[in-house]
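Sharing a structure below in C-alpha cells format, with a few things to ask.
Shown here: the complex without one of its protein chains, the others still in place.
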Amino acid sequence: MKCSISHAPMGWNSYDYYDTTVNEQQVRANAEFMAEHLKEAGWEYVVVDIQWYAKNPGSMREQYQYIPFGGLEMDGFGRLQPDVERFPSSAGGRGFGPLAEYIHSLGLRFGIHIMRGIPRQAAEKHLPVWGADVTAADIADPSSICGWNPDMYGVRKNVSGAQEYYDSIISLYADWGVDFIKCDDICNTNLYPHNPYSAAHEIEMLQRAIQRSGREMVLSLSPGPALIEKAWHYQKYANMWRITDDFWDDWALLRNMFDRCELWQDHRRAGCYPDCDMLPLGRLGKGFGAERNTRFSKEEQRCMLSLWCIFGSPLMIGAELTKLDSETLSLLKNQEAFRLTHSAFQGRQFEKNDGCAIWSSKNRETGERYIALFNFLPAPQEISCLLTEVEQFAEDFTPVLKAKELWTQEEIPLQGELLGARLAPHDGKLFKLIG
Amino acid sequence: MKCSISHAPMGWNSYDYYDTTVNEQQVRANAEFMAEHLKEAGWEYVVVDIQWYAKNPGSMREQYQYIPFGGLEMDGFGRLQPDVERFPSSAGGRGFGPLAEYIHSLGLRFGIHIMRGIPRQAAEKHLPVWGADVTAADIADPSSICGWNPDMYGVRKNVSGAQEYYDSIISLYADWGVDFIKCDDICNTNLYPHNPYSAAHEIEMLQRAIQRSGREMVLSLSPGPALIEKAWHYQKYANMWRITDDFWDDWALLRNMFDRCELWQDHRRAGCYPDCDMLPLGRLGKGFGAERNTRFSKEEQRCMLSLWCIFGSPLMIGAELTKLDSETLSLLKNQEAFRLTHSAFQGRQFEKNDGCAIWSSKNRETGERYIALFNFLPAPQEISCLLTEVEQFAEDFTPVLKAKELWTQEEIPLQGELLGARLAPHDGKLFKLIG
Amino acid sequence: MKCSISHAPMGWNSYDYYDTTVNEQQVRANAEFMAEHLKEAGWEYVVVDIQWYAKNPGSMREQYQYIPFGGLEMDGFGRLQPDVERFPSSAGGRGFGPLAEYIHSLGLRFGIHIMRGIPRQAAEKHLPVWGADVTAADIADPSSICGWNPDMYGVRKNVSGAQEYYDSIISLYADWGVDFIKCDDICNTNLYPHNPYSAAHEIEMLQRAIQRSGREMVLSLSPGPALIEKAWHYQKYANMWRITDDFWDDWALLRNMFDRCELWQDHRRAGCYPDCDMLPLGRLGKGFGAERNTRFSKEEQRCMLSLWCIFGSPLMIGAELTKLDSETLSLLKNQEAFRLTHSAFQGRQFEKNDGCAIWSSKNRETGERYIALFNFLPAPQEISCLLTEVEQFAEDFTPVLKAKELWTQEEIPLQGELLGARLAPHDGKLFKLIG
Partner (left out) sequence: MKCSISHAPMGWNSYDYYDTTVNEQQVRANAEFMAEHLKEAGWEYVVVDIQWYAKNPGSMREQYQYIPFGGLEMDGFGRLQPDVERFPSSAGGRGFGPLAEYIHSLGLRFGIHIMRGIPRQAAEKHLPVWGADVTAADIADPSSICGWNPDMYGVRKNVSGAQEYYDSIISLYADWGVDFIKCDDICNTNLYPHNPYSAAHEIEMLQRAIQRSGREMVLSLSPGPALIEKAWHYQKYANMWRITDDFWDDWALLRNMFDRCELWQDHRRAGCYPDCDMLPLGRLGKGFGAERNTRFSKEEQRCMLSLWCIFGSPLMIGAELTKLDSETLSLLKNQEAFRLTHSAFQGRQFEKNDGCAIWSSKNRETGERYIALFNFLPAPQEISCLLTEVEQFAEDFTPVLKAKELWTQEEIPLQGELLGARLAPHDGKLFKLIG
C-alpha cells in the first residue's frame, strides 16, 4: 500500500524564492527557522526544488531558465547527484544523506524534486542501468520529452530495465533519507495535448519503486492542471497532485483556484491530497532575478490561506523563511486554521457565483464545523450563509452560538443560524463554529 | 433542503419498450406486475417517459420520432396535460392524479418525464404564465431549443415570471401526486457544445419549485453525459443525473460505462446518485417499431447489473414487465445485490486495464464488503484480486473466509486473501465477502 | 450558370447606421445621394438590410435587437413582405417593386437582405407552400435555427416542397426587380459549431432558384467567418461570402482582417468575391441607439480602404450617405483605387509580420501594378519593398519609374526598384506603379 499520510503535508519549498539556484546553506537556514518558529504549528517538510544536480544553474538566466546541454552531476548509472559546488556535504558520493540527516535532527522531514525520466546525457552515453542488463539508450524514449526542461527523456513502458531504473533512483533516495518526492513533468505532460497523461506508467513505476524501497515517502506530482478524468489513478498511485499550473501572487490565478477547488473537492481523502501549489507569501523571486515582496494584499493572503485550508490542500511556503515579516509569520502560526489539513475534515463548496464563494468543512470524527466566506469583487461586500442550508451540517443540525474568525480572532454571535460578515475586496474569512 | 433519499431509486421506465406511445392501461399493467413480483426486492418507481402530452405520437415513426408542429394537450397557462386519448383518467382536467393515486394504492411511487422549458406553442400564442404578470413569449428564449425534440423553448434566466412558470408546473405535479421528475434536455444541453450547461438556471428553478411545492420529489436529470466540471452543481440541486448518453443493449456502450463510472465514483452520496441509465433487459423496442429480446448475453446482463450495483447507480428496468421471462425475473429479484444501492455503500474502482476491471464496495455503517470482477475480453479469463491491497479494506483489514457470488449463489473459499475466478467473455461476477 | 459579375460589387447598406429600423424615405435619400455623388466612382448597389418585414423593429432595443414572437408582414404562403408602415409603397401587395423601380430609375441597383429559411410563424400555422403540395410545417426543420434572430426555421434537405419554397420567394423578388440578395445565417451557421456549414443545401437551393427565376441576381452570403474548407462550394454557388464576423470600426478587427485576407487571397475570381464586410465610415449607429462618427482615425480609414481595394473585396458603405463629411466623401470618390475591384486584378500578400503587411496587385489583362503598405504598429514606421522580389511582377519585370499614392495623390520617384515610405500609426498607403 502507498503511504497513507493522515493530513495534507505542510512545509517549505525552495522554488518561489531561489528558482534553480538554492544551496545547502540556504536550505539549512530555512530548516532551522522552521524548526524554531513554525514546527509547532504543523510545518515539517523542507523541500529542495528543481536543478539541484545542475552545474552553474541561473548563470544564463536572461536566456534560459534551464541551460540546454549544460553540465549535470551524474553517477555511472545515469543517476543524478547533488551539485557538489552548492551542496558540499554531498561530496564523496554521499548525496543528500548528510543534509537529510541534519534536517531530521531538527525534527523535520526532507524532500527533493525530480524530473520524470532518465537524463538525456545518460542515453547518449549508453550508460548501464543499475541492476539491469540494459543501457539508458534502451529504456529512454527519444520522443518523450519535457516541454520546458531539457534534462530528461521519458522512460519507455513495458521494456526490460525500466522499473529497475526507477528502483535504482528511489532506493538511492531512500538511502539518503528522503521523505518526500516531488516529481515534475508527470502529472500533466502538457507538451502532448492529445495525450497529457502519457506518463501514467512512470507514475506507477515510481510508486512501485517507493514501496519496494521500504521507506515511507510522500509522492507529489507536478505540474498541473491534473486531469479530472484520471482522478482515480492519482488517488491510487500518488499522495498529492497539482490541480493548477504554477501558482503565483496574482489575483487572477487565485480567483481561478476556486474553480479548480470546486472541481477537485470530492477527491480528497486520507493519503490523497489535491494540491493548490506553493503559497507565494513574504519575500519571493530572488533566483528569478527580481527579489520582491508578495504582490498579494493582506486580504488576498487571508483569502488564499482560507481556501487552501478549507479545501484541505497541502501547504508549502514559498517565502524565504529567514526574511519573514512578523505579520506573515503570525499568519503562518495559526494552528487552529491548519488543523483543517487533516483528512478527517471534508471541505465542500456551498455556493459560488460571480461575486463570492462560500465553503463549509466538517470533521467526520469530531463534528467540528468551519465556514469560509470569500469576496471576489474589487469592492467591499456583505456575504452571509444560512447554516441550516449547508448540506454537511443538515443531517443532525446542532445550533451554532457563535463563530470565531481565525485570522482576526474576532468572535461574532449568531442571529438565527445566519452567519454573515462584511468582507473587504478579495478578502477571505475563515470561521470556526462554536455550538 | 432537497430530497435526501437514502438509496438510489429503483423502478421501471416506459421508454425502452414503448418509446413515445405508452398508455394508461400499459402503465397500470406494469405497476401491477411490479407490486406483485418486484416490490419486495426494492423496486418502487413507475415512470411514464416522454410525450405523454402528445397527440398521435408514433404515427409518423418512419419520418420523425417527435412530430414537429404536432398537437399537444396544453392548458390555458401553457402547462402540458396528459393526452386524454391515451390516459382516459386524465379527462376533466384531472391530469395524472387518478393514475398516481392508483399507483400509490399499490404501494409504489409515480414518476413522469418532462422536457426542459415552456411549449413553443405557448410562446407563439402569448399564453399567460400562471401566477405572474407576463406571457410565455416574455420568458421563452427562442434561441434555446432542444436538438432532437421540437416541443419546447428554454426559459430565460433572471426574468420576471420564469420561476413562477416552473412553480406553476411543479405545483400541478405535486397536486397530481408525482414522486419523481425526470427532466430531459437539461443535464447536458448538447446542441450547444460550447455551453452544454446552458440550462443551469433551469435546474435551480426546478429544485426551488420542488421545495416550494412542499412535496418530496426526486429530481432526475437527462440526458448525459453529465459534465464532470459541474459535479458540485448536480450534487447541490439534483438527486440523479445521467452520466452517459442513451444506453442500449450494445457491448460497446456497456464497456464505455466503465469509463464513466470510473469518472463519477467519488460523486455519489446520500441524495446524490450518478445515473447509468435504464437496464435494457427482457423485451424491448415495440414503440420503436421492432420488438425484440435484449441483445445482451446472459453474461453481459450480469456484467451490467454487477456494475450498476457496485457503482451504486439508480436502477430503472427498461423491459415490458409483463413479458419478463423467468430467468430475467430471477435476476431482478436479487435483493442481496440491490442492497448496494444504499448510500452507505461506497463503490470504488480498484483496477481497470485493457482486459478487465475490478471494483470494491464497503458499507460505511455495517462494514459489509463486496468485490466485483469484470471481463472485457471476448475470451474467457482468470481474474483475481488481492484483498489486502484494496484501499477501502486496508485500514482495519479483517480476514475473509469465503465469498458468495450473488447471481449464481456459488460460494468459494478463499486462499490467503486472494479472490479469483474464471470469467466467461463479457461476464461480471459480484461477490459478497464473508468474514 | 450563376451570375458572373466582372467586378466586386460596390454600394451602400442600411445596417451600420439604421440597424433594423430603416424606412423607405431613408433608402430613397441615400440612393439619391449615391446617384448624384458616388455613382461615377463605381458605386451602384443600394441594399436594405435586416428586418424590413418586421413590425415595430427597434421598439424593444434595450432588451432585444430582434423582438421574439413579434409581428411579421407575411403573405398566405409564408413569404415575408415589407412592413407597410415603413415602406408605404409596398401597400397593396406590391412589395419592394415600386422602390426597386425608383432605384433603377436613378441608374442604380437594388438589393435586399433575407434570413435563411421559412418563418417560424408559417410553420406553426401550417401555411401552404406556393407551388407545392405541402405546408411550411413539412419543410421547416424545428432543430435548425439562427442563434441570434428568432424569425425563421431552416428548410429541410431533400424533402418535397423545399426547392419550391425557395423558388417561390426568389421569383417574388425577381418580380420586384431585386438585383442583389444578401442571405444571412447561411455562410456560417455558427450556432452549430460542429456543423457550421449545415445550410449547404439551402445555398444550393437559393442559387438554383435564382437561375430558375431568369433574373440576374448577385448572391451574397453572411455571416462569416466563411469556412475555408468550403471555398470551392462558395465559389460554385455564390458571388460573395463574408470572411469575418461583423466588422466594425475597431483596430483589432481591422488588424484581424489581414489574417482573413491572407487566407482567402487565392479564392477570388470573376463572379467570386470573398467579402470583408461593410465600411464603417462617416456617421454610424443611430438605429443602435448611439449615433456617432466612425471611431477609425483618418489613417485607419486609408488602411481599411487600401486593404479592401488591393484584396479586391466588395465595397459596401455603412455610413448614412446624406451626412458624409467632405473628407470621407473625397475618399469615396477615388475611382483610381476602386478600379482594383475588377476581377482582372489579382491581389497577393507579399509579406506579413508583427509590424507590417505588404500587398501587390496586378491586372492580368493590362499589366497595371499596385503596391500597398500597411503599418500595424502604434508608432510611425519606415516600410519598404523591393519590387523585383514580388512574385507577381517578376516573370517579365519592367522597370518602375515612380509611384503615385492614391489617397494623397503624392508621387514619389523610385530608387533602384525599392519602394519605401514612412507610415503613420495604423496607416495604409496604396501606390499605383508607373513604368
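Order as written gives the chain letters A, B and C; numbering starts at 1 within each chain.
Just so we're on the same page, a contact is a pair of C-beta atoms (placed from the backbone, for glycine too) under 8 Å apart; a residue touches a chain by one contact, two chains touch by 3 or more.
Just so you know, these numbers come straight off a predicted model, no measurement behind them.
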| item | value |
| --- | --- |
| Which displayed chains the unshown chain touches | A, C |
| Contact partner of the left-out chain, one of A:Ala140, A:Val155 or A:Val178 | A:Ala140 |
| Residue among A:Ala123, A:Met240 or A:Cys276 touching the omitted chain | A:Ala123 |
| Residue in contact with the excluded chain [from C:Leu263, C:Leu329 or C:Ala344] | C:Leu263 |
| Those residues of chain C which, in the complete complex, touch the missing chain | 1, 4, 228-229, 231-232, 236, 262-263, 265-267, 271, 348-349, 389, 391, 394 |
| Touch list for chain A against the chain that is not drawn | 68-69, 120-121, 123-124, 126, 137, 140-143, 145-148, 150, 191-194 |
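Note that only the chains that are shown with their structure count from here on.
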| item | value |
| --- | --- |
| Category of the chain touch graph - line, ring, star, complete, other | line |
| Interface with the most contact pairs, given as the two chains involved | B-C |
| Whole-Å separation of chain centres (CA-atom averages), chain B against chain C | 51 |
| Approximate Å spacing (C-alpha centroids) for the pair chain A, chain B | 40 |
| Inter-chain centre distance, chain A versus chain C - centres from mean C-alpha coordinates, in Å | 56 |
| Where chain C touches two or more other chains at once, by residue number | none |
